[in-house]
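One chain of protein is taken out of this complex; the other chains stay put.
Each chain gets a letter, A and B, in the order it is written, and its residues are counted from 1.
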Amino acid sequence: MAAVVFSNVRKEFGSFTAVHGLDLSIAEGEFVSLLGPSGCGKTTTLRMLAGLEFPTSGEIEIGNRVVNDVAPGKRDIAMVFQSYALYPHMSVAQNIAYPLRKRGTPLAERQKSVAATAELLQLTELLNRKPRQLSGGQQQRVALGRALVRDPKVFLLDEPLSNLDAKLRGYMRVELVELHRRLGRTMVYVTHDQLEAMTMSDRIAVMEGGELQQFAPPTEVYEEPANRFVASFIGTPGMTLIDGDLSRDGDHWLFQADGISMAVATLKDNASPGPACLGVRPEHVLIGEGPVNGVIQVVEKTGHENIVVLELSSGQRLTGRVPAPQSWRPGETVQLSFDADHTHVFGPGPRGIRLNRDGVSAGKASAPPLDIANANTPTPRKAQS
Amino acid sequence: MPTIRKIALNVFAWTIVLAVAFPLFWMLVTSVKPSFELFRRPPTMLPETWTFEHYWHLIERTNFLTYFRNSVILSTATTLVVVAIATLGAYSLVRFKYNGRESLAFLVLFTYLLPSVVLIIPLYLLLVNLGLANTIFSLVIAYTTFALPYALWLLRSFMAGIPEDLESAALVDGASRLGAFWDVILPQLLPGIISTALFTFILSWNEYLYALVLVNSDSARPLTTGVMNMLVSAFNIEWSLLMAASVMMSVPLIIVFAFLQSYLTRGFGAGGVKG
Partner (left out) sequence: MPSQTRTLLERRYAALGVMLIAPTVVVFCSVIVYPLLSAIYLSFFSIFTPTLEGDFVGLGNYTELLQTEVFWSSLGTTLIWTVGTLTLQILFGVGMALVLHQNIWFRSLARSLILFPYFISTVVAVLVWKWLFNDLYGIMNHFLISIGFIDFPMDYLGTMPNALISVILVGAWKYFPFVVIAVLARLQTIPDALYEAAKIDGAGPIARFFDVTLPQLRDVLVVIILLRAIWDFKEFDLIFLLTGGGPLRDTQTLPLLVYQEAFALNDMGKASAYAVVMMAIMLVFMLIYIRRTRTEDGS
């Protein structure tokens, strides 16, 4: 059963189109991230789901009910804002109790729920404080508490961690995953941080220019990026992309660029010879021996591995990742090759589509796509009172 | 060296400040001097004899208290009406989308700058035709012509300063638009409302032209025209009495000013200059 469905949803602001005919179906209990650079339409999408923006056309369903005409408060959703949006004149307790008050929950029950939520988020000591007396992390937990307190069908989170420092962010990531596992509720999470999306999500919806680029589990987005944009956006350091030409000799495909000529694995039937792009992740650049010459430019030591930036004779730069310790020095000329089983081939243009056969180049041919329902066995839904 | 420069700067600054404030000091001093002392030459800087007889005189033998009461009623009524209408209007202008919203905001700004003398003739005719001339109510109507655009413009910038996320959060939490307005926006807007109300009150309290044209009976006359009338109609100008009247007239402003200075400067910045 789908918890959230976007059907051909389009949003225009005047002459600017923020979202182009989005189709997206999110399963019950799933944790989905909307990931993309700023201005890609992810926040607009979330706000339309919340009822804070209105789609120009198309339909949005929550729990098999079309909600286009339903007020935000009646959609059975809760939302955590990037700015937290805590009510400054209310205490922490009043902030958390507000959604219950608006639903007419009796006082006694309200107090019980607030106490339980505060307990869960370790806010009990802070209940009488005003938001401005709290640290950023505490404010964040209050915002979360306000969303948790009424057990909504869908949680919407708009970059909730972006105002925290790096350490707290790492901690909250784990907390949120834990929370999701415990509650088993659908969560839609907007972020521009691929690390958050990769570590927390069941599936990631990568967006760019108001269009959905790929909607798949994190591993698949990483290993089989649907197009050149996704390939370049996901992964740090980024995938090296080399423009060149594709030629075909029977069943064998050959990729050629300045100084590079290599056979690539089986491509899709609709692949055709012509301009194309070769993508290699840093871990699949094999330094030491091979047909290609490169000069080492920079060696970044991260402790357990080294990131090596190389320049080929054509001027093309590429990034490799090798386990530490290594003794490469800048200026050194090395031989290198690419792991042919793990190269990616894309059509021409900034959104050139992936030409590799599914599950081949990633070396995961046999693994079936992640089954969401079984992947993270959500706890059975609590009976609603 | 720095101390000498500091002292010089302070002396310089305070000389100017005191020179600017001197007329107000002189007003106070004159109001507590006995009449005969006024005509002393050279003038006495501080009164040799202090007296409050002019204040008693003002209250007992003139219409001052009636004027004062009229001004209080007039300014309070204008402020309440204008702030109530403008708060709703500013909320609508800032947080809603409908056709004509932009042109309306333009019209507000335009009327904010419009000279009173353009409106006064038709307003005079209108109020005479409605049989409202010579009433406090007619002045409340007339005062909205300058107070409403002003209050709307001020409140609009205060409203724009409230994060939109707060309202969004309230909506998601189950509030209606008006519910969110009441629960979240109004409490946040309160300092802005207070400061707008103070400014509107001061504007109405000090208004002269409409009062001059629309009211010519003592029962409805506010302080500005009332006190001016005392000057014009007196056979012998009693300066002490007029200065006492000026002081009394300024007392509400001094109170407003002293206690709520922070609100005042806030409103000043928001409306006057940022536009």
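Rule of thumb we're sticking to: a residue touches a chain if its C-beta (ideal position, glycine included) is under 8 Å from a C-beta of that chain, and two chains touch if they have at least 3 such contacts.
In this text the structure is predicted, and so the values were computed from the model without any measurement.
Touch with the chain that is not drawn comes from one residue among A:56, A:82 or A:232, which is A:56.
Residue-wise, the contact with the chain that is not shown comes from B:111, picked out of B:63, B:76 or B:111. Per the touch definition above, the residue from B:141, B:162 or B:184 contacting the chain not shown is B:141. Interface note for the absent chain: among A:14, A:104 or A:250, the touching residue is A:14.
On the side of chain A, touch with the chain left out of the figure occurs at residues 12, 14, 51, 54-57, 68-71. Residues 9-10, 12-14, 16-18, 20-21, 23-24, 26-27, 30, 38-39, 41-43, 85-86, 88-89, 91-93, 95-99, 101, 104, 106-111, 113-123, 125-126, 128, 141-142, 144-145, 148-149, 152, 177-178, 202, 205-206, 208-209, 213, 223-224, 227-228, 231, 239, 242-243, 245-246, 249-250, 253, 257-258, 261, 265, 268-269, 272-275 are the ones on chain B that touch the missing chain.
Just so it is clear, only the chains that are shown with their structure count from here on.
Taking each chain's centre as the mean of its C-alpha atoms, chain A lies 56 Å from chain B. Only residues 163, 165-166, 168-176, 179, 183-184, 187-188 of chain B touch chain A when the two sit together in their complex.
Only residues 47, 50-52, 71-74, 77-79, 81-83, 85, 87-89, 98-99, 102-103, 146, 156 of chain A touch chain B when the two sit together in their complex.
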